[in-house]
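Mind looking over this structure? Questions follow.
All protein chains but one are shown in place.
All chains are identified by letter, namely A and B, in their written order; residue positions are counted from 1 within each chain.
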Amino acid sequence: MKPMNGAGIISDRDILIAVTINILGVYTLSLPRILAEETTAADGWVGILLGGGVACILAWVVAKLTLLYPNKSFFSIASDLVTKPIAVILTFLFTLQYIAITSFQVREVSALAHQYLFDQTPLEVISLSFLLVVVYGVCGSRAGIFRLNALFLPFVLVGLLVVVVVPLVFIKTENLLPVFQTDFKGYVQSTYSSLNTFAGFGIILFYIALVKNPKNTPKMAVKGVIFNTILYTILYIVCIGTFGNSTTANIFFPTFDLSRTVEIPGGFFERFDAFLFLAWTIILFVHSLMAFDIAVMTLMMVFKKVKKIMLVITLTPLIFFISMIPKDYVELTHIARYISLIKLTSLLLVVVLLWSAYKIKGGKQSE
Amino acid sequence: MRRSLFTRVYKKSTDQQYESATQQSESEFNIPIGLTLKENVEIIKKKLGDPSDLIVRDITVGKNKHKCSILYLSGLADQKLVNDNILKMVQTEISQSDTNSNQSGTGQSEPNANPSEASQSEPNANPSEASQSEPNANPSGTGQSEPNANPSEANKNNPKSSQSGGTQSDPNLLETIEQHVIAITDTKKGQTLYEVINAILSGNAVFLLDGVNTVLVMGTTGYETRSIEEPQSEAVVRGPRTGFIENIDKNITLIRRELKDPNLRFDVHEVGRRSKQKVVVCSIAGIVNPDILNEVNRRIKTIDIDAAPDSGFVEQWIEDSFLSPIPQILDTERPDHVTYSVLQGKVAILVDGSPFALIAPVMLGEPLQSIEDYSQRWAIGTLLRLLRFLSIFISLFLPAIYVALTSYHPGMLPTKLAFSIAATREGVPFPSIFEALLMAVTFEILQEAGIRLPKAIGSTIGIVGGIVIGDVAVSAGIVSPAMVIITSLTAIASFTTPNYSLATGLRVLRFGLLAAASILGLYGIILVFIMMCIHIVNLKSMGVPFSSPIAPYFLGNLKNLLIRSPIITLKKRPPYLEPRDINKINDGGKSK
Partner (left out) sequence: MNKFTLICSLIFYLLILTGCWDNVEIEERAFVYGLAIDRTEESKSNSEIELTEQLIVPEQFASTGSGGGGSGPAFRNLTASGETIFDVNREMFKQASRTTDPTHLLLVLFSEELAKEPKRLEQLLDVFLREKDMRRGINIAITSGKASELLTVVPEHEKVPAQYISKLLEQKKNLEIINVVKIGDIQNKLLDNVSFPLPLLKTMNPTVIDYEGIAIYNAQKDQIVGTLKGDYAKGLSFMSGKKHTGTINIEVDQEKATVELTEIKSSFSLINDDPNNLHISVNVEVEGTIAEQLGTDDVLDREVLQQFNRALEKEIEKLTKGTLTILQNDLQTDAIGLGSYLFQHHPKLWKSVKVDWETGEKYFTQSRIDVIANATVNRPGSIIRTTNN
């Protein structure tokens, strides 16, 4: 009856978009600061490139792993490779992780709004209204989420392009000098920090199962990571060029402040941070939407009979309360670091575990 | 998703009711026609409530002076046609058969001569009538299998009837009259009262012969219709000036005239329990995706309604989500728009009595395209399209952004603009949200009044609204001049939308955005914007995702969505419709 694009099944390109958008996130806002702290002048780009490279390899491995069992969900792959109880534990691990990510994003959006838009509007209102919009999105179809990604991509790209292009006139090349004066430790640290921001590609572990024709999907996932690497490098260089290293290291969200520094004289667009706020809210929204969706999805893998809407209803208050736990911004920044750490390690853990299980069982499986 | 599920369940439940209801009404009328002419006429009169416009003409035919009657509704049937091609023919047949009987006495051979004489005697009348009856003939083309079957039945019945009653007329007489006397191409035979009454109500003339339980139904429908005029709701500077009218047969002709494709298909449905309207689904076999066509046909079959005065009723019955402010089916008055859409692989729905054809499925951005874009040079077509996107953005967001910026984030305005707005708002007694609502509602009232009033008085509204409210309200200090600018800009921008339904739908959203802006400022606008996007991606039109041109398909479509690239580059039909034949032009004309 429904002829088109069989619901729930997505294409390669959707994965590319999803990975691209999902890697962008709150971390992107503060990434230049963290890198600038660890490196001198503009040397942070080395860290970004290295981090991006490592992330590419990881993304490739994860994608390949899921492709061993095409169109099978993570849970069924895991229960096939490592017994069902362990699979349940692993799946729950991811559920918890993605619930935490959603909560964090929900909280972060109000932090961002307080930073740039509001003074007195209560945190709860900003977060809750955001969360409810996320819930509205999750209630839609999963294919719809991917369509949403594709719909939002132009806004995000245009937003970021504006951030990058407009300050180009204001860049002082002397801020980028000297080159390669960072010590080895700085490079390692910056690589690690940037790798953390790339952890968003973890979503492919769950979404590849939905791809219609998954042959090229690993390539697409890697392309998404590469795209972000390039984007981050440019962003970082623009940030350093405009502010200088020490200022970048001392601004809370350097990427966002870029737009506030530059004033295009004359016309209506003298101050264009409004557009950027749109882009960032969208990025945060998509990020939390997908995290929420994965949380629901992983739960549905385990509890097959529960209705999606019931899960959403139960998770929503939970996420809201979790998001209200951090007391201040210091806790929030700590949590940000922990979350990306957990994101990365859990991904690594699962990949290593499943790969080794596959290798051990490998002989029997190949028929 | 939830909503469309909801509608579907709802429709299914009513589906059954509908079937039982129609069965009831049919059984009520499902009486076979009797043999006695007088009784038959009486029953028909009774069923129709003996209307004054029902014309019953009793005549006798043949040498045996068979009684017969011609029945039709005076306003619906073409009286000239009835008089010249039915009554006159039958009467001449009578006189000729009389003379013929005197000459030869054999009744069998007579009729063969008659038609040729008849056609010779009135050569002038026939062509004109033929052209008149042409639109009538077309719809019956789809139902032609029925009349073919009828004569054989009639032949079977007639011998029986001739055996049962001696006083009855010659069983072949009706056949003879149909074959040789009546000068009308579209004839059918009916055997039930239901058929006959329906035929009369549709403007057909009915020929009853005493002693025969078969009735001859002749397509004489011809009533006054509006002449073909330029469409009012979609005016173009360059392009065809024809618009649909209220007569579905004429509308079908308009489409046929533009597309001489043998694959052009019209699936006929009947809609309206009481109105019995004809609804036609128009598509091109070999282009249209059969899934879409079947879905449209299926949904039209579920319609259960007394009458559909306009295609809007049909639209609301078959659209995917009736709660959405965005129309999922496009309405157009222009035949060229219909042919263009049908050639894209879409489906058009024509409803009798409505000059608005429906086009489905419709995708994001398509209501913003005017068919005129293709008539103009591509550069200006592209600019106009971009302009329309800009104006839809203005008409949706401008008042909300104004409220958000003035009452929450004046820091985002350019410095001097901020000061000017502050200066204009000095002394205005209302907060900006209230001011915006006031002006928006005033504008809506003006617009509504302008539409409802007769054209002559309509211009007064412009003066009262524009000068009195705009100018005096400002000088009285009730609203700020900036707000008047915003409101009028919004209004003008909303008029650039080629599709009226979309423009009206978006009016609702504008108020939602205003509310959000007044509560959470820019953040609120962004959230509502995201919600709108979520709604759009979950919306479907005839099962095809509404956002298809942008997501999942992307770059390939932009050349016909955001911009209007040169005609030769538009080689393909939209892929999201999954048409049977994707290529419009095979090589972009390069081989020439």
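General observations
Note that in this section a contact is a pair of C-beta atoms (placed from the backbone, for glycine too) under 8 Å apart; a residue touches a chain by one contact, two chains touch by 3 or more.
The structure presented is a predicted model; accordingly, all values stated were derived computationally and were not measured.
Touch with the chain that is not drawn comes from one residue among B:L520, B:V544 or B:L577, which is B:L520. Within the complete assembly, B:R425 is the residue of B:R425, B:R507 or B:R573 that touches the hidden chain. Across A:V54, A:I86 or A:L128, the single residue that touches the chain missing here is A:L128. In the full complex, chain B touches the hidden chain at residues 2, 6, 406-411, 415, 418-428, 431-432, 518-521. Take chain A: the residues that touch the chain left off the picture are 40-41, 115-122, 124-125, 128-129, 132, 135, 174-175, 177-178, 181, 243-244, 246-247, 249-250, 257, 260-261, 263, 271, 309, 313.
Please note the rule applied: only the chains that are shown with their structure count from here on.
In terms of their C-alpha centroids, the spacing between chain A and chain B amounts to 49 Å. Across the complex, chain A is touched by residues 1-2, 289, 291-292, 295, 298, 405, 408-409, 411-415, 417, 520-524, 526-527, 529-531, 533-534, 536-538, 540, 543-545, 547-548, 550-552, 554, 576, 578 of chain B. On the chain A side of its complex with chain B, the touching residues are 1-5, 10-11, 13-14, 113, 117-118, 121, 125-126, 129-130, 133, 136-137, 139-141, 143-152, 154, 266-268, 270-271, 273-274, 277-278, 281-282, 285.
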